[in-house]
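Worksheet: one structure, shown below.
Only one protein chain is missing; all other protein chains are in place.
Let's look at chain A:
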């Protein structure tokens, strides 16, 4: 890392005090912590994507292709655990949140800088524990990322350690949430009223509340799995009077709100990018800000829609189905507002905007297929099929993943003082977008035709579409490789990036590039809104 710092000059990169790796892993600077998170989540994203590639290779043809059934079970479990807990949950909030949030508020750092560093350490320790669990004990967990009992209580694979690692990661997520809420309440610069907070930070505010209020439930649930395995409490064991469905409830009480931890920051990124590249103030600022809170609130009461086939009461199914449809309203409000923002705008199709536009399309497809799953009648038919796999990849990867890359192309040049090349970024995006749709839309069709998820083998009639999906995964990963390579090369060796070339009006574009260690030479006084381009004096 030392030679990288040498390549990027100025601002917070110029070290004060410690040298070498200590300047990073003991730094309480929110920008350095954000970058450390960024390197980690990007690394885990590539690991997870590689595992996904192997899963698709196995499914390319019926019967055993490249791995045994047990390896396949471990493969989709680890793909899920890595992507969910190590990439997508900390993905945007911990990396870009840390980089951008304090500056957007006009603060010099987050409210608790040392707690912030501690939460990165917890993330690193949790990640190491998860990695150790893959190679020790009885081998990598094979339960699926949901760790459903009774199987997770009985399997001989190393579930206890993996689950404990996830518990530590949850602690890290909680501390980040507490830090962000406190920062937003207490550290806003003079003039930074609630309706002048950029929408990215607004979305992080809603996310932080979900992190704080939902994560403890997964913590206790995962502890219960560990105690179940080690002490044999029998709380979820039907032969001892326990109820495995209670596990599912407690798991999804967290894990459904967790999907809003994943998607809300992505929506925030898009809300910040669309107005800048349409050269128009955002349409419906208050509704977008409010709908983030509405999604966070409504999303906390819909966990049962993962359990329609679990034997839950019909009344329960009805209520959860109804509540699920309510979540669609604030989500649609956002989509309509983004589209209205672009209407009659002067749209410039640069890399961040292309990723943002594809987010809208892919998220809409994912969201609408979510309603098919949220409606009890149709869910019974496609439950646990590849339709579900296609659906959540549309919202998680097509949504959050594309937003992650949009944010990377939009904000990272600001922090590195260098930029990527535009043409490879666009070529990479084209590959990603086309490959993505070939891969996941095919999965949805396969699911409609009845192919179950998590199966090692399948009937010959599914062979053709599985082959197509696997080819799609190659195209998509080629795109990912181009995009990541182009970013990496550009940010460390590319053309200089100075000033405010996108023409953003929020505070991060008003300071030096790269940002100084303390962000602001003197405490800023905010006089205009985050999308008031005239007020900010940008052309």
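As a working rule, contacts are C-beta pairs under 8 Å (C-beta built on N, C-alpha and C of every residue); 3 or more make two chains touch, one makes a residue touch a chain; residues count from 1.
Definition applied: contacts and distances are computed from a predicted model.
**Q** So one subunit is absent here. Using its UniProt record, which name fits best from "Imelysin", "DNA ligase (ATP)", "Amino acid/amide ABC transporter membrane protein 2 (HAAT family)" or "Cytochrome c oxidase subunit 3 family protein"?
**A** "Cytochrome c oxidase subunit 3 family protein"
**Q** Of the residues A:240, A:286 or A:493, I need the one that contacts the missing chain.
**A** With A:240, A:286 or A:493 as choices, the missing chain is touched by A:240.
**Q** Given that one chain is not shown, which residue among A:109, A:142 or A:272 touches it?
**A** Per the contact definition at the top, the residue touching the missing chain is A:109.
**Q** Pick out which of A:54, A:83, A:181 or A:511 touches the chain that's been left out of the picture.
**A** Of all options in A:54, A:83, A:181 or A:511, contact with the hidden chain holds for A:181.
**Q** Which one touches the absent chain: A:146, A:227, A:340 or A:421?
**A** Of all options in A:146, A:227, A:340 or A:421, contact with the hidden chain holds for A:227.
**Q** Give me the chain A residues in contact with the hidden chain, please.
**A** On the side of chain A, residues 107-109, 111-112, 115, 174, 177-179, 181-182, 185-188, 212-213, 215-217, 219-221, 223-224, 227, 231-235, 239-243, 246, 250, 523 touch the unshown chain.
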